[in-house]
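One protein chain is absent from this view; the other protein chains keep their places.
Chains: A and B, in written order; residue numbering restarts at 1 for each.
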Amino acid sequence: MSILEVENLSVSFKQYTDGFKEINHKVISSLNVTLEAGKILAVVGASGSGKSLLAHAILGILPSNANVSGIIKYEGKELTPIRQTALRGKEIALVPQSVNFLDPLMRVGNQVRTSVKNGDAVSAQRKVFERYRLGKEVEDMYPFQLSGGMARRTLLSTAMVSDAKVIIADEPTPGLDPVVIKEALDNFREFADNGCAVMLITHDIESALQIADKIAVFYAGTTVEIAPVEDFVGNGEAIRHPYTKALWRALPQNEFRPIPGSQPHPSSLPPGCLFEPRCEMATAECRQAPPKMRELRDGMVRCIHAT
Amino acid sequence: MQLEAKDIGFRYGDGPWLFQGVNLTLEPGEIVGITGPSGRGKTTLCRILAGFEAPIEGAVHFNGAPLPNNGYHPVQMVLQHPEKAINPRWKMHKILNEGYQPDKELLDLLGIEREWLTRWPHELSGGELQRFCVARALGPNTRYLIADEMTTMLDANTQAQIWHAVIEIAKKREMGIIVVTHESNLMRRLCHRVIDFNK
């Protein structure tokens, strides 16, 4: 059952160029994703592909110079800014990347308690701390006294007690050692198994594959492919889009062979398919117009040549 | 041209020892990985080898003599977050040419596009910025490169692009590399030997 749908989302920013001229940068264009209850969707893409902005657009926390168009639906109804404010941190929760999102002047126990919606806040917080193996002394600590792992578990506790139905995790794992990554990922799996919809935003396709049900691949501000994780095996024959294939092949455990070039800048997007300049399958047709997202073998792809 | 760490120990102030008695020898052209859980001082060891920090005990020798304090440091380091290693008020070409003038060949190898040179850092993505940091660290006098989670924040394709370039140059120049990463697959791909920092 789909709980959150993003249809045809575009985000652009007004930006100053060198002098005093303003130009519009389209950083997300015609993007579609769907979150389902009990499922984990991993959004994978290079830095600068606009994946964090998707999270910010859903939560309604884009900066004021952003222009947004398209529809975001939550439980079948349009997610207006008023609903966004009402649901943010309650039914739709963000697990941020960094510990800096904790209030440095507040004991962490209290911070978690403020997210409890109904029932006894203290006992809810103690229960969740116990689950995450945070000792009783932790609730009286301040964020600077926590180790990285404890802080991450505190952030997760906050999302846990809030009864969120949608959890959006923005790069929760980079630079951690494998044990901690495993732990963090297992926590997200647990959320999903409890009926939450989880969106895991990451650049790390390996950790995404460990727990996600579906992978949405981002390139230059749009999704090029949405595929079930089972497709990521062998030499990637089951993968639909050439960019996803390239990502898969570039992994150190696979061929470790990169394709040349880099993602186009939002100010100079190609007129047709965004991947066309780097694609070995590209034809004249690809240059004509941006391809539409289409269904293919139990997934979606934005490529006219994909089979 | 050997890089040698002898009995290095480090701690902050009077705090507990982060590590003690660390010995490490790196030959030219050798690629060595360091693994271990976070918080054990891998990054601090890197900072000591690159001359950012002085060890409390022991010494680092380059070519049999202590590391120089002034002038170009033969051990260069590339860090995890390129945004912090770049002056946000400089244009990219100034950043690139701070230490020396990288030639065309190196820029092409790292996939640095000419058009990026006239941009400000905030207009480029992390992957693009990291290419500049790598180019900047690969000066003609760099004998050893320390890559502390150099590609952790990057996507698989950019990671492979950057490492291919670095390895090629290391081979050509007999440059030694220390790789710090949590990704065991990457470690296996790149390194001749791996040191476990757990002990």
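In the analysis below, a residue touches a chain if its C-beta (ideal position, glycine included) is under 8 Å from a C-beta of that chain, and two chains touch if they have at least 3 such contacts.
As a working rule, contacts and distances are computed from a predicted model.
Colleague: If you had to name the missing chain as UniProt does, which of "Carbon-phosphorus lyase complex subunit PhnI", "NADH-quinone oxidoreductase subunit L", "Metalloprotease TldD/E C-terminal domain-containing protein" or "Peptide ABC transporter permease" would it be?
Modeller: "Peptide ABC transporter permease"
Colleague: For the chain not shown, which residue from B:K84, B:R114, B:K171 or B:H192 touches it across the whole complex?
Modeller: B:K84
Colleague: With the missing chain put back, which residues of subunit B would touch it? List them for me.
Modeller: Within subunit B, the residues touching the omitted chain are 50-52, 70-73, 76-77, 79, 81, 84-87, 89-90, 98-99, 120, 122, 136, 139.
Quick note on the criterion: only the chains that are shown with their structure count from here on.
Colleague: Nearest whole angstrom, what separates the Cα centre of subunit A from the Cα centre of subunit B?
Modeller: So the centroids are 29 Å from each other.
Colleague: Note which residues of subunit B are touching subunit A in the complex, please.
Modeller: Result: residues 36-39, 80, 111, 113, 123-128, 149, 152-161, 163-164, 182-186, 188-190 of subunit B touch subunit A.
Colleague: Report the residues of subunit A in contact with subunit B in the complex, numbered from low to high.
Modeller: Touching subunit B: residues 44-49, 147-148, 174-181, 203, 205-206, 246-248, 250-253, 256-263, 265 of subunit A.
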